[in-house]
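Note that one protein chain is taken out, while the other chains of the complex remain in position.
Here is chain A:
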Amino acid sequence: MTDLLEVRNISKYYSYKNGWLTPQRVCALEPISFSVKRGETIAIMGETGSGKSTIAKLISGAEVPSSGEIFLNGELLDPNNHQQRCREIRMIFQDSLRSLNPQLTIGKQLLESLLFNTKWSAAEQQEHVYVTLQKVGLLPDHFDFYPHMLSSGQQQRVCIARAIILEPQIIVADEAFAALDPSIRAQIINLILDLQEDMGISFIFASHSPEIVKHVADKILIMHRGKMIEFDSTQALLTNPKQQLTKMLLQSEQLNKALKHTTTQE
């Protein structure tokens, strides 16, 4: 298996202007490198503000990196060329409602990407939107709905539909499951796993939840204050974590359970 995506020394600095002359540089992500194979699932874990979302945004092209390059199949991706990137790499945002345009119907928003990236006729585009809506467990009738008319689980499904509609090779999700309740979260994760199996998509996601990560991820990337401190297969990190933080992040749930257990016994 060759590397599908290769990230080389990518970093992100934000500058804030406090006074007239000296903008303050704040480091969101120090230079990191890693690679993703086809069909692989990578989880990015870390504390709040550790640079998880920044990695997701940089890969999807929502932000322009301060330095470094991203290669897809050995081909350099131009950070400002969204058309080149969006056919292969798609993003699912954290807040599904806010990432949907409130003034357009679901169908029109899904047609948007087809309009700019395919040369299909209007009827073919429409048909493809129907098929994609059915793939994510929605009905063709949802074509005419506005985002606010759907439940949060359905909105997340629409976001997934938008991500898979161009049949990309990589999907990047930024805490896409955090806002959902457990049963819907399970449905959405199973949906993504099914789609991944059907379409052979690599999936990169940032998450807080150790259970999801253990269930889904092939490899885990641990972030701490903008630095990558560990990157290995899930199995290796679970059995033999090198860093204390890795242990904490991956076992936090069990720790909670143990604590609860002791309190109920007392």
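Operating definition for what follows: contacts are C-beta pairs under 8 Å (C-beta built on N, C-alpha and C of every residue); 3 or more make two chains touch, one makes a residue touch a chain; residues count from 1.
By definition in this document, contacts and distances are computed from a predicted model.
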Looking at UniProt, which of "ABC transporter permease subunit", "histidine kinase", "Glutamine synthetase type I" or "Deoxyribose-phosphate aldolase" names the chain we cannot see?
"ABC transporter permease subunit"
Which residue among A:L104, A:M199 or A:L238 touches the omitted chain?
A:L104
Looking at the full complex, which residue from A:M91, A:L180 or A:A217 touches the chain that isn't shown here?
A:M91
Which residues does chain A use to touch the chain missing from this display?
60-62, 82-83, 85-87, 90-91, 93, 95, 98-104, 109, 112-113, 115-117, 139-141, 144-146, 148-149, 162
